[in-house]
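Here the structure comes first, spelled out in structure tokens, and everything after it is commentary.
Here the complex is missing a single protein chain, while all its other protein chains stay put.
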Amino acid sequence: MNVVPIGDNLVVKRLNAEETTAGGIVLPDAAREKPQQGRVLSVGDGRMLPNGKRSAPEMKEGDRVVFGNYAGNEVAIDGESLLFLRTSDVLAILR
Amino acid sequence: MNVVPIGDNLVVKRLNAEETTAGGIVLPDAAREKPQQGRVLSVGDGRMLPNGKRSAPEMKEGDRVVFGNYAGNEVAIDGESLLFLRTSDVLAILR
Amino acid sequence: MNVVPIGDNLVVKRLNAEETTAGGIVLPDAAREKPQQGRVLSVGDGRMLPNGKRSAPEMKEGDRVVFGNYAGNEVAIDGESLLFLRTSDVLAILR
Amino acid sequence: MNVVPIGDNLVVKRLNAEETTAGGIVLPDAAREKPQQGRVLSVGDGRMLPNGKRSAPEMKEGDRVVFGNYAGNEVAIDGESLLFLRTSDVLAILR
Amino acid sequence: MNVVPIGDNLVVKRLNAEETTAGGIVLPDAAREKPQQGRVLSVGDGRMLPNGKRSAPEMKEGDRVVFGNYAGNEVAIDGESLLFLRTSDVLAILR
Amino acid sequence: MNVVPIGDNLVVKRLNAEETTAGGIVLPDAAREKPQQGRVLSVGDGRMLPNGKRSAPEMKEGDRVVFGNYAGNEVAIDGESLLFLRTSDVLAILR
Partner (left out) sequence: MNVVPIGDNLVVKRLNAEETTAGGIVLPDAAREKPQQGRVLSVGDGRMLPNGKRSAPEMKEGDRVVFGNYAGNEVAIDGESLLFLRTSDVLAILR
């Protein structure tokens, strides 16, 4: 299924805990909140401005991003959990 | 009855659980929240901008869409439950 | 009494339960929330935009409309209960 | 005392219960919420728009108006209770 | 001390109960909320608009004004209690 | 350390109780809320407007200002307690 985000939305695959720590060291389960990093799968065509034009998207497919702790909507699509974020939920790109 | 959404609204027929999982595998009832997918039945003529013009609708009849968990107004019209959403409730189109 | 809504308001006569179900089948009283449909009696001259102009009203007298569950102000005028809505309360026109 | 409302405000004398029912039939006291109708005593010079201009007032002295249930500020001026409303509190004019 | 309000602010000396009733009749203490009338001592240079210009102040020194019940900031300056309001707190001028 | 406020911020040294009463009379400790007066130490370069320009700052270093009761952020910098305000927190300048 091809997921095409609308406007200012983007869809992200959340990384698992091992992927987000340099040495792959995993904390004991209790201390592990959901990782706040993910890989961008696709982006919408940007935010609608008051004058009707669109601002260009600030991320692109493949970017690794950091986002706020309780940001976005987690939705299962064909059994896979995907995270839908708005641009304003994204704090930074990790390169 | 012909349902014509106003402005930035769209009306959606929510898919049932079987329709939203690839192999049609249905979870035990307790775990089944309302599916967050639906088929667009009709769209309004778009959002009113501060300058009085309208932004073109971003979805069209027949699109399969994903939306937030508690989004929209569920209203029974002629005994059929329809979901009224705003464009900003829609996260993505599934193609 | 002639009721002339102000600006972005419209006044609606709420349909009763029988009028809103195709076969006129009425649910047992407990399940019957107030119907979310009504007939437009009159509309204001439209919403004031930031530039001082008005957007044209999106409904007209006689339209049958659907609105959100707890939308609007119910006021008795000469013993008749009328529902005052804003354009943004209206989800769709039923034709 | 001459009461001159500021900007988008208007001052209204609330009608009493008898004045708001066609046959003057008055409900038993408990059921009588404050009437939501009143007579406009005076209006301000209109709402200030983002560009610094003013939108013309939508009501005038003498108009009979309907307003939301808990709208406005009730203030005693020289022993008389007056209701100060904003234009957006007014639902319609009754003619 | 000369008190110069900033921008959209104005400073008011609240009238006492006697000053606000025509015959100077004073209600028993319990019923007496703080009077909602005062005398303007000085005004700021007006509200900043989105385009950077200022809207002219709508009140002037010496005006007698009516304001909302819990409006503004009461601050003691040199032992005198002064009430700082925004223009939007003021309902009307009494002339 | 030189403290340079950002944009619409200003930094203020709060006056102590004696400094804010004409005769220097100090109320018994319990009645003494934090004084709502202070001396401006430095100001930012003004508020960013929607068009990207800046409005000129409305206060300057050395001004004595009055502000709302719970306004601002109190932060210790090098052991000294400084109060960071926004322009909209300031009610007036005392001259």
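The chains carry the letters A, B, C, D, E and F, assigned in the order they are written, with residues numbered from 1 in each.
Here is the rule we go by: a residue touches a chain if its C-beta (ideal position, glycine included) is under 8 Å from a C-beta of that chain, and two chains touch if they have at least 3 such contacts.
Quick caveat, the model's predicted, so the values are computed rather than measured.
Though it is not drawn, the left-out chain touches A, F in the full complex.
In the full complex, subunit A touches the omitted chain through residues 20-23, 25, 36-37, 47, 49-51, 53, 55, 58-59, 66, 68-69, 87, 90-95. Residues touching the missing chain, restricted to subunit F, are 1-7, 9, 11, 44, 48, 50-52, 73, 75-79, 84 (touch as defined at the top).
One rule holds in what follows: only the chains that are shown with their structure count from here on.
Each step here moves to a touching chain, and the least such steps from subunit B to subunit F number 4. Touch-path distance (fewest steps) from subunit A to subunit D is 3.
In whole angstrom, the spacing between the mean C-alpha positions of subunit D and subunit F is 40. With each centre defined as the average position of its C-alpha atoms, the distance from subunit B to subunit E rounds to 50 Å.
Not a single residue in subunit A touches at least two other chains. Under the stated contact rule, the graph of chain-to-chain touches is a line, running from one end chain to the other without closing.
Taken together, the chains touch in the following pairs: A-B, B-C, C-D, D-E, E-F.
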